[in-house]
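Of the protein chains in this complex, one is absent; all others appear in place.
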Amino acid sequence: MRLLTRFDLEFDISVPTPFVLMLRPRSGAQQWIAREEYRLTPHVPVFEFTDGYGNLCQRLLAPSGHFAIHTTAEVVTADRLDRAPGAPFVNIQSLPDDVLAYLLPSRYCEADRFGVMAAELTAAQRPGYDQVATIEAWLRASIRYLPGSSGQPLAATEVNTRQYGVCRDLAHLGIALCRSISIPARMVVGYLYGLEPMDMHAWFEAYVGGRWYTFDPTQPEIGGGYIAIGYGRDAADVAVYTQFGPAVFPLRQTVEVHLDTRHTG
Amino acid sequence: MRLLTRFDLEFDISVPTPFVLMLRPRSGAQQWIAREEYRLTPHVPVFEFTDGYGNLCQRLLAPSGHFAIHTTAEVVTADRLDRAPGAPFVNIQSLPDDVLAYLLPSRYCEADRFGVMAAELTAAQRPGYDQVATIEAWLRASIRYLPGSSGQPLAATEVNTRQYGVCRDLAHLGIALCRSISIPARMVVGYLYGLEPMDMHAWFEAYVGGRWYTFDPTQPEIGGGYIAIGYGRDAADVAVYTQFGPAVFPLRQTVEVHLDTRHTG
Amino acid sequence: MRLLTRFDLEFDISVPTPFVLMLRPRSGAQQWIAREEYRLTPHVPVFEFTDGYGNLCQRLLAPSGHFAIHTTAEVVTADRLDRAPGAPFVNIQSLPDDVLAYLLPSRYCEADRFGVMAAELTAAQRPGYDQVATIEAWLRASIRYLPGSSGQPLAATEVNTRQYGVCRDLAHLGIALCRSISIPARMVVGYLYGLEPMDMHAWFEAYVGGRWYTFDPTQPEIGGGYIAIGYGRDAADVAVYTQFGPAVFPLRQTVEVHLDTRHTG
Partner (left out) sequence: MRLLTRFDLEFDISVPTPFVLMLRPRSGAQQWIAREEYRLTPHVPVFEFTDGYGNLCQRLLAPSGHFAIHTTAEVVTADRLDRAPGAPFVNIQSLPDDVLAYLLPSRYCEADRFGVMAAELTAAQRPGYDQVATIEAWLRASIRYLPGSSGQPLAATEVNTRQYGVCRDLAHLGIALCRSISIPARMVVGYLYGLEPMDMHAWFEAYVGGRWYTFDPTQPEIGGGYIAIGYGRDAADVAVYTQFGPAVFPLRQTVEVHLDTRHTG
């Protein structure tokens, strides 16, 4: 399908503030950025770099006063993401080098604390995709998805105690559970067409059967309409904006995802 | 200044043909991509990756039949590029690690053959920026810039014998001369506002005084209006498209660069 | 000074077990590996790769039975590490791209929880090196260094509550405090000549005044004799060995660091 996205941020800045933004989706196997717009008002110098996960990041110093970021994109993405019941667990020694880091515990995914729980949850499953699908189903059934219920990211252990959370929280717990049974898992932030209420979204991917597969415990099932903006170990790596110095909260934040009906191809 | 670019390519493909494209300019210190469009007709799966020089490259398999690539961009770029007479030569041992590779000879820049010539040309100059400026001035005076005069890239030794060439040829000779006196130099391809006749352009950068500076022997002097698409050691690294298998020539290739008069900011 | 190190590990393995080892120190600005030995008994195939932090890592599948790792090195290292009172805070917008990641919270360094505490601790200091030195002095005075007091890594918040810990624990708290005032900080594991009791050691580095400086709250003052093996965000990234599957504990672990008296140079 072809989607039109919009993400706008407006700030009222009191002192010049350094930002790192992650708002430029990359074209990859699963999505193609056919058109993209990225404007800053006022326009300031920006340095773009690729971080350790392959994300395009933009560094800038936001000046005092009103500062607005306006992005839109037109993206060709899959109508329906791949699923692969039965896809096997990949032996550690066969994992690509750059996938290994996604086995380690991280700030919000304390994989080192979930070994027993994950083993019990997935005991009846074939190692691999089916274990992750079981974790995703357990999250759907056991952790209430409550958009707007938290501001700061929560760690997987906190989410497991609290039993509810935002998309990011559910992803953190899912990632921690996967890693604790030696399945590499990573966080994705981006857009989801049809998300209710509309907002930036977060989900996770697990590496089984020789590639990454998408899992999203906030949705009844994996359909399509996903647009990835950033990948990382957890929310610490993939904030769409990171700001340094005195906290600055956006005056306004707008997220829109529409179906592009102008194209027939 | 704010520029609007357009680059279109059309092919008539007889057998499915792998391409690597380099048509997505990166935002960096000197330019900001405010809007970008990149369409393929028909649309085919594309994989984007970052090459060893930091360029965004797109891999695809072009299907048989008519195949068109359409790109446009709106870019904020410097009105006038920095110049730095007197900027000093950087000692080899002080160069950043990733700059060292730009001292080595490469396919079209046989730096190992120009030591004596470059030493003679630049003997009267302070080591650094002034040497490169002298090389640029010598190219301007001695190698005739003849757009359209060659199809395949020529190596610096060939250009030096022939005494004329396209922008790419002059850049190759400039790069070879710089490297032969231990000044790192690299090739840039992109757009230049006001280029006559309009086409894709190529120029070079040299690393002196702790950063890269732009040099362009095809122009009477360095102004502004440059938009970089790709960086590399020479033309072998920064082809805007590389195609594998039986040669396919574009039916049509269109390059346009306009001043954006809609914005006042 | 010239040091001789030895690190031996012996395991009794019940089922073939994947390991990632980080036991090959790199030569860098501060140390030169003049001789190195790295043996596995029995010898098994090993794949070496460079991780995202520049560390050399070795992947292997340890076979069932007795498995021993034997490493020695002869290293030329500084007699006394640099100190730089007054070295200034580096503005976020001036940090190298690859240093930015060391500002983010990580598994054991919850920088997002220490903003107020770090600001209070360092309020009287000039921003930069002096703030870090104050954090180091506070750790020395307030968190008891108790070698052997913990097995699993503890997070900075846990260490702060507990008020004692091993070298790794003190480093985690120091790193979290630095990052919370926007000073990049990273974990280092390696050897320290004269450490009592002798063992693998951990300390931290902070990025101020345009480079990394070493801090070690477990020692009365920073001298010399440090040999780095690995760098990372925290202990999750720089385990000298990471093992997957059922837990395997070493039968024996030997660490030795001696002064090399054979050389006079």
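Which chain is which? They are A, B and C, in the order written, and residues in each are numbered from 1.
The rule is simple: a residue touches a chain if its C-beta (ideal position, glycine included) is under 8 Å from a C-beta of that chain, and two chains touch if they have at least 3 such contacts.
All values derive from a computational prediction rather than experimental measurement.
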{"item": "Shown chains that the omitted chain touches within the full complex", "value": "B, C"}
{"item": "Option touching the unshown chain, where C:T5, C:Q58 or C:T214 are the choices", "value": "C:Q58"}
{"item": "Selected residue (touches chain absent from view) among C:R39, C:H66 or C:H258", "value": "C:R39"}
{"item": "Residue among B:P25, B:P105 or B:G190 touching the omitted chain", "value": "B:P105"}
{"item": "Interface with the undisplayed chain - residues on chain C", "value": "24, 26-29, 32-43, 45-48, 50, 54, 58, 76, 265"}
{"item": "Touch residues of chain B, complete complex, unshown partner", "value": "18, 20, 47, 49, 51-52, 57, 59-61, 91-93, 97-98, 100-101, 103-107, 109-110, 112, 152, 182, 236-237, 242, 244-245"}
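Everything that follows uses one rule, which is that only the chains that are shown with their structure count from here on.
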{"item": "Common touching chains of chain C and chain B", "value": "A"}
{"item": "Copies chain B and chain A - interface residue numbers shared by over half, same or different", "value": "same"}
{"item": "Chain nearest the overall Cα centroid", "value": "A"}
{"item": "Copies chain A and chain C - rotation angle from C-alpha fit, nearest 5 degrees", "value": "180"}
{"item": "Cα-centroid distance, chain B relative to chain C, in whole angstrom", "value": "43"}
{"item": "Computed distance of Cα centres, chain C from chain A, in Å", "value": "30"}
{"item": "Inter-centroid spacing, chain B versus chain A (mean Cα positions, whole Å)", "value": "36"}
{"item": "Sequence positions of chain B contacting 2 or more other chains", "value": "none"}
